[in-house]
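Here the complex is missing one protein chain, while the rest keep their positions.
For reference, chains read A, B and C in written order, and residue numbers begin at 1 within each chain.
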Amino acid sequence: MDDIEGKITKNDEVAPGYYLLRIKLSRPMDPFVPGQFVMVRIPGKDVFLRRPFSIYDYRQPVLTLMYKVVGKGTEILSKSRKNEKVFVLCPLGKGFNLRRRKHYVVLGGGIGIAGVHALIRRLGARSSVFFGCAAKEELALIKDLGDLPVAASTLDGSYGFRGTVVELLSERLATFRKEEMEVLACGPVVMLKALRRILEKDRIPCQVLLEERMACGLGLCFGCVTKTVDEAEPYKRVCKEGPVFDLWEVCL
Amino acid sequence: MDDIEGKITKNDEVAPGYYLLRIKLSRPMDPFVPGQFVMVRIPGKDVFLRRPFSIYDYRQPVLTLMYKVVGKGTEILSKSRKNEKVFVLCPLGKGFNLRRRKHYVVLGGGIGIAGVHALIRRLGARSSVFFGCAAKEELALIKDLGDLPVAASTLDGSYGFRGTVVELLSERLATFRKEEMEVLACGPVVMLKALRRILEKDRIPCQVLLEERMACGLGLCFGCVTKTVDEAEPYKRVCKEGPVFDLWEVCL
Amino acid sequence: MGSLSVKLFGKTLRNPVMNASGTLGYGREIEPLWGIETLGAYVTKGLSLNPHHGNPTPRVWEEGRGLINSIGLQNVGVDRFFDEHFPLFQQKRTPIIVNFFGFTEEEYIACAERIRPDRLIVALEMNLSCPNVKRGGISFGKDPDLVHGIVKAVKGVTEIPVIAKLTPEVKNLKEIAQAAYEAGVDGFTLLNTIPAMVVDVEKRTIPIRGGLSGPVLKPVALKAVCEISTSFPVPVIGAGGIMNQNDALSFLMAGAKALQVGTATFIDPYAIPKIVKGLGEYLKRCRCSSINAIVGTACG
Partner (left out) sequence: MGSLSVKLFGKTLRNPVMNASGTLGYGREIEPLWGIETLGAYVTKGLSLNPHHGNPTPRVWEEGRGLINSIGLQNVGVDRFFDEHFPLFQQKRTPIIVNFFGFTEEEYIACAERIRPDRLIVALEMNLSCPNVKRGGISFGKDPDLVHGIVKAVKGVTEIPVIAKLTPEVKNLKEIAQAAYEAGVDGFTLLNTIPAMVVDVEKRTIPIRGGLSGPVLKPVALKAVCEISTSFPVPVIGAGGIMNQNDALSFLMAGAKALQVGTATFIDPYAIPKIVKGLGEYLKRCRCSSINAIVGTACG
């Protein structure tokens, strides 16, 4: 874990409001587990706190992030130019635990795909990938996965299945062997809640990557907690005990 | 008086630590009196308050300022590039009163020359100009006055008279007709105090351009006062009642 | 089209935007840029019974996105204000709020007595909290009993509504407000500046001690406005770091019936007219019939 200086080598809009950011790190990052994240100091002085982003890809010396513009920080980041310097605190948190199953079902909802991209790459043939988004313009988010089969859904039906990615999975669920599978998911809270509903009956194992506002990303401030079923200590830090949690242990 | 948007067309270091800044105004500035100043909003967000600078020159649409890097604001200004936008509140304050005399002796000490440059240009042959600085490198500050005779002094004697500009004036004072002259000066407080000492005996009329930290530049905040001999209301606003004051009415 | 007008102490103001005391001179100084009739009401520079010279320089200092001032309440005195400056407001039919202070209870009372009711005078704003001037070390805003006494005394000598302008006393704010309320105060202005200081590390000196204003105050002032506006049934005027339309809306939604813009004017002398315009556009956009409809909507 380290705070590494980097230089932006690419910051392109890949779909409306979505960007792919490549940062050339001045030092190698420690080995990472998919699901881990970084804290980026946004160039300029208008953004005070760092912002968390999943490790989308890392091939020394290039760290790739994918982000959606949702507020001030990502807005300013989207205007950063090539060669600008950034500081990246990385790798952080606890990634997906991949020692358990033979078959993984991976779900990415919208920009949530950024949280599972490195995971999908690492799992290769061991996984079935589901991606849901609003409309076909956002399919650009999975362009990098071109060589892998991805089942896609769009809310407006402009591509693939019409509906949410969880509805799509729900249709296919019967085709998987429940005893051998585990679901790994990242996406908006509504998606994770819907996922919970369809997995509840069989209590299929599931790990989810959660997001929370963060100040430090290091477990120092206890600002980024999520509520869990642990009665003695319900609030766990997303940045330290997470961002990946067992779906059945969190209260969404 | 207006807050005019402008674009930097030139920002060059003319002597070590001294810059000439040209701003192309998007609208004409009201007619100005030499000694008046402007409040510049420094590009970027690191400088909160505007900074006051004398009008060095104005030929529609180009406003020229000359400044010395002394702190955070001028440091950042010196790094502003061509085509950056600036807002300029102008023209402000009360300039030199030029209806009184036939012969003016104009003194500029160091960057104080910026405060009397437009004045010298306007007076032309009606004035004798004295300029004092530390060393010959700073003679670049009067390069623009190349066509006019300027008596110069340097503290280190590297050019012209060795000593202060007031010492130089003091040597020449006898050659002027005291009844007809008036001194107009801008420079550091020590210079103005020395000037006061040599003019005191004959109480030669003298106007001085004073500097003070400012917040508004408009007379709104009463932050920029200077102490005067007026017992009822000793503190006068440099930005409103000044920046030009009668030397014999202020308490330096 | 939505209306920006607000009713304050029985008088109708054309909009809820005022300047903050001490940040728009005597009013006339801004006239070369925009007319003071743009304001919902003009708040006077702090006035006192007798003129005050104020503090030596430096009186202003930049600290991050904040301003520290140590003006020391320089003013021409209440009589000269009405002789020399009030006519402009009469001519322009611009309502005014008279901010005033004293160094003794007697001075407060005598100053308030001097101000005769006028249809343009909306209220007297008592500056209970001037951290810059330390005469005898007393600050009226410090002690609930002192506040109660002084507000009651002032209320006793004037028919003009009286506003208490409070300092960010943080934990005691409500207690102080309660004391003023029980003494019959008609409204509150929140907040004044926070005491602050700068160290010059090179010279190892303290170039300035004074009151901190500007954006850094905003989250603190919002908290105070929400707290006081939900606790007392009198209008609250919000102040502290209002720089733009969005900040203005924040204060209104936090419960302020009207606003005061101070430091922003130094950064952008057109901040006030821009905010007035921005609020009008906001009403149009959200199809609100009146600015009053959003007051307190976030802090119920």
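Simple rule for what comes next: a contact is a pair of C-beta atoms (placed from the backbone, for glycine too) under 8 Å apart; a residue touches a chain by one contact, two chains touch by 3 or more.
All values reported here derive from a predicted model rather than from experimental measurement.
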Touched by the hidden chain, restricted to displayed chains: A, C
Chain not shown: contacting residue from A:Leu89, A:Ile111 or A:Val244: A:Leu89
Listed residues C:Leu249, C:Ala271 or C:Ile291, member touching the removed chain: C:Leu249
Touching the absent chain when the full complex is considered, from C:Ala41, C:Ile121 or C:Ile194: C:Ile194
Missing-partner contacts on chain A, residue numbers: 1-3, 41, 47-50, 87, 89, 212-216, 218-227, 232-235, 240
Residues belonging to chain C that touch the chain removed from view: 63-66, 68, 129, 131, 139, 141-142, 167-172, 194-201, 204-206, 209, 212, 215-216, 218-220, 222-223, 226, 246, 249-251, 253-254, 294, 297-299
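Methods note: only the chains that are shown with their structure count from here on.
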Intersection of contact partners for chain B and chain C: none
Chain occupying the most central position, where position means C-alpha average: C
Inter-chain centre distance, chain B versus chain C - centres from mean C-alpha coordinates, in Å: 36
Approximate Å spacing (C-alpha centroids) for the pair chain A, chain C: 48
Touching two or more other chains - residue numbers and ranges from chain B: 45
Chain C residues counted as touching two or more neighbouring chains: none
